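The complex appears here without one of its protein chains, the remainder shown in place.
== chain A ==
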Amino acid sequence: MKNSFYKKEKLLIATNIISVTITFLLLGGLAFVIAFTQTGIRKLEEQAQITIFFEDAYPESSILNLANELENDPQVSNVNYVSKEEAYSIFTDLNKDEPVLLESITPDILPASLEIKTKKLADMNDISERLSNMDGVEEIKFYKDVIERFTFWTNVSYAVGIALVSLFLIVSYAIILITLRINIGYIGKELEILKLVGASDAYIKNPLVKQGVSLGLISAFISGALLLSFALIVQFAHLINTNIKFGFIPEIEIALPIFALIINFVLVASGAALGYIGSVSAIQKYINH
């Protein structure tokens, strides 16, 4: 096929590539924002803990049995037993500059405790309620209000993130579709003549599909390259000294440039898919007509 048959306005092409690139940049940028938010959430989740204080009479063996049970709990990530002696040691260490205070405290006055970390913040409430009715439990401490508020906003950020990602995908699809429709209108007479002289549907369709896929791919490559550059700058300038973590996939931890490469790949795949679907639907309507 002669490309000259599908001559297009250079300015129109440039405008379309810029539009789709900006949309993909926003899409990729949004993925970074979600990733950074997730990393923050994971940090908090790793630090947040429930502390269970036990009554003095409650035997240490029962506390250790409970600790064993909790270690096998799927919601729990870590359990740490702090004996009365260890609690006293920590207390004296923390207050070593206040001898008056230390004189009033004896080793047996501080309670033994279990420090429990959960895999998800949202599980803290559940575990806290489960353990609060147990024999020997004197008090359970965790920042319930803060955790609940944080969990709420985390869920909101997921929902908003998914909605925005979907919106940007729809916008990208619409831009590609409109671009190709404009182009089909521009070369409509040529397409009509091609049909009249016996061109197959594929002969008419293929150049436009190639054009749509190219538009998606070029835009995805440009936006992907910009996002990767951003990630490398952040990494090498030590602006963020942590790997990317996700609350919804606790086991996964990846370096920022690797995350940028994954986003790059996703954008390129999305660009090709959107370009293909957009161009096929744009030309199919014309061919059916």
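Methods note: contacts are C-beta pairs under 8 Å (C-beta built on N, C-alpha and C of every residue); 3 or more make two chains touch, one makes a residue touch a chain; residues count from 1.
Everything that follows uses one rule, which is that contacts and distances are computed from a predicted model.
Trainee: Just to verify: the chain that's not displayed, which of "ABC transporter permease subunit", "Cell division ATP-binding protein FtsE", "Electron transfer flavoprotein subunit beta/FixA family protein" or "SUF system FeS cluster assembly SufBD core domain-containing protein" does UniProt list as its protein name?
Mentor: Cross-referencing UniProt, the chain left out corresponds to "Cell division ATP-binding protein FtsE".
Trainee: Taking the full complex into account, find the residue in A:Glu86, A:Glu148 or A:Glu190 that is in contact with the omitted chain.
Mentor: Checking each option in A:Glu86, A:Glu148 or A:Glu190, the one touching the absent chain turns out to be A:Glu190.
Trainee: Of the residues listed, A:Thr15, A:Asn95, A:Asn155 or A:Ser200, which one is in contact with the missing chain?
Mentor: Within the whole complex, the residue contacting the unshown chain is A:Ser200.
Trainee: List the chain A residues touching the unshown chain?
Mentor: 1-2, 4-5, 7, 189-190, 192-201, 203
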